[in-house]
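Some chains omitted; the rest stay in position.
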Amino acid sequence: MLVSRETIRQILSSYEPRKIKIATICSHTALQIFHGARQEGIKTVGICTEDRRRIYEAFPLGCPDEFLVVDDPSKIPAGELADMNAILVPHGSLVEYAGSRLASLRVPMLGNRESLQWEADRGKMFEWLKAAGIQVPATLEPDKIDRPCVVKLAGAKGGRGYRVVSTPEEFYEHFEGMNVTVQEYLIGVRAYPHYFYSPIHKDGFRVAEGRLELIGIDRRFESNIDEAYRTQMAGLSFTPSFTVVGNELLVMRESLLSDIMDMGKAVVEAAERLFGGIPGPFCLETVVDENLQFYAFEISARIVAGTNIYPQGSPYTIYQWKEPMSMGRRIAREVKLAAKAGKLPKIIY
Amino acid sequence: MLVSRETIRQILSSYEPRKIKIATICSHTALQIFHGARQEGIKTVGICTEDRRRIYEAFPLGCPDEFLVVDDPSKIPAGELADMNAILVPHGSLVEYAGSRLASLRVPMLGNRESLQWEADRGKMFEWLKAAGIQVPATLEPDKIDRPCVVKLAGAKGGRGYRVVSTPEEFYEHFEGMNVTVQEYLIGVRAYPHYFYSPIHKDGFRVAEGRLELIGIDRRFESNIDEAYRTQMAGLSFTPSFTVVGNELLVMRESLLSDIMDMGKAVVEAAERLFGGIPGPFCLETVVDENLQFYAFEISARIVAGTNIYPQGSPYTIYQWKEPMSMGRRIAREVKLAAKAGKLPKIIY
């Protein structure tokens, strides 16, 4: 059950704006989020199982000021966070752990929690991308598979369990009765631009009532597919898999910035029309073909792990900020400015 | 028609040296060039079509101080630039847009504009590389194609339209009557060192009358070839293409620095002999084989897009400069120092 905007606004109205804390689960991009908050003078809360605490303590500048130790990270202690004056920052692991329960959490969250529902449901996600006028791969019914397709499991599972199939038979062999999506395989190279949409800034690249920023770009590094050519040369036969293991740096042709910014703009504008907007970070998972055409095959309506490459800022943020600006710090900066200006409800739900 | 050195020298002599501006077309490496100029206190002019202006305004620290809005970026307003006290910095897009007209532009340009003619004509380019004693792939006549070869279109087109062929028949099927070069396919990995040659510094790695610097190294990221292994695993049949989409970071074995510096040195010395030198940035497009032998298959006689990875300096500039040094900033620094020392004609033509 989606908690109402009004309820969150009420909780938020009881917060002490100058003492806002930033909370998230200790995983995914938490080091960066805590580090960025520290740079902006914001206190942090790390939701953490006891055994992972030592990992974050090994990185003291990315370590939260306080740990909220839990037995089960899928059960986010919303009430405690609200009592701590904390805003929850959703990231990929948090979305995966909490799943549909996220919608009902009675704690203020950065961004628009409705966007996470549009991200989680691939049907809605494609509706959103199409409403933005962005080219997408064809989605096929299992019985109609007539070309190589990627079959994706529901949820943000980091690519685990994805598989390429070329016929209905192959599909049913592996995915009979499962909650999956079948997407046409696109020929090109992958590129993942990371955006930040701020409804409280009125300058720069204007979109809707605010400003769109490009924070960075990454490539995903997946096992075993991204060294499949090595394995293949070794004469081994194997099934390609797509488990995300890490991320790599990428800068793109400067002449593609028009398309990149315009795609981001269209996604924000479609979000405004469809479900009230998408303040904060998001990412488009794209393929660029040989004619430099972009196709988006996924959207992440929150911070992505590819931003972890750039805790000191990226080759794009350097043209926007004098200080090193990571996505984590950008989030904290937005919270700080919005709190000061009494505009937290614009970036929180 | 190549404008004479004397003409450019006369135009330059009318410039106010302490108020030199740096101008380029808003594309390719312009953000970096403007950002670097700003860091060095030099004003900038962005030649731009009206619709791209908003992209540069989205990156305020990489945005030019003034826009010179044009309808057609291939027609560079040389006279206006000269009136503005501006030096033109050529980059890949500028070379592609302006083509042979570059030679006749009556505006001072960074570097030696003759070098761009040697870059543009692949026959001359190979003459230059060979004069430098650098190993190159064999160039074949179409009728003599007896092994896998890359066919390259004339001009700096970022790899678009390149194709691998293995027989004369395959060649004629695709390139009959076109202005192309046929190069033997080299087995190894690509690496692109970025150099800066300064004729006004008398220390460091001495070459000709000046100093050679290694500014960075990149790998090109091309669609669809650089994820062809993924596509192939998906069982798709497709034609490999080589459109440059972006660039990735690379550091090379430190023991290879001897070869890298010596190749750069040889290129500068050959340029001195053949056409009066190559002050400023250049890049060697190389393949390194399994025996760590370098082969150069192309040379760029100006700033390359791979430098966009390093707007904060590279893992090589950090050993040369205390401040973050991008190629854009390096250019501006050279202009500033040359202007102060009355040596602009040494780095401008």
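The first chain written gets the first letter, and so on, giving A and B; residue counts start at 1 in each chain.
Note that contacts are C-beta pairs under 8 Å (C-beta built on N, C-alpha and C of every residue); 3 or more make two chains touch, one makes a residue touch a chain.
Keep in mind it's a predicted model, so treat the numbers as computed, not measured.
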item	value
Subunit count for the whole complex, all chains sharing one sequence, 2 displayed	3
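Convention: only the chains that are shown with their structure count from here on.
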item	value
Centroid distance [mean C-alpha coordinates] between chain B and chain A, Å	36
Touch list for chain B against partner chain A, complex	27-31, 35, 51-52, 54-55, 57-63, 93, 158, 160, 221-224, 226-227, 229-231, 233-236, 238, 241, 243-249, 305, 308-312
Chain A residues within the chain B interface of the complex	147-148, 150, 164, 166, 185, 187-191, 204-205, 212-214, 217, 219, 225-226, 228-229, 232, 240, 248-258, 261, 288-292, 312-313, 315-316, 318-322
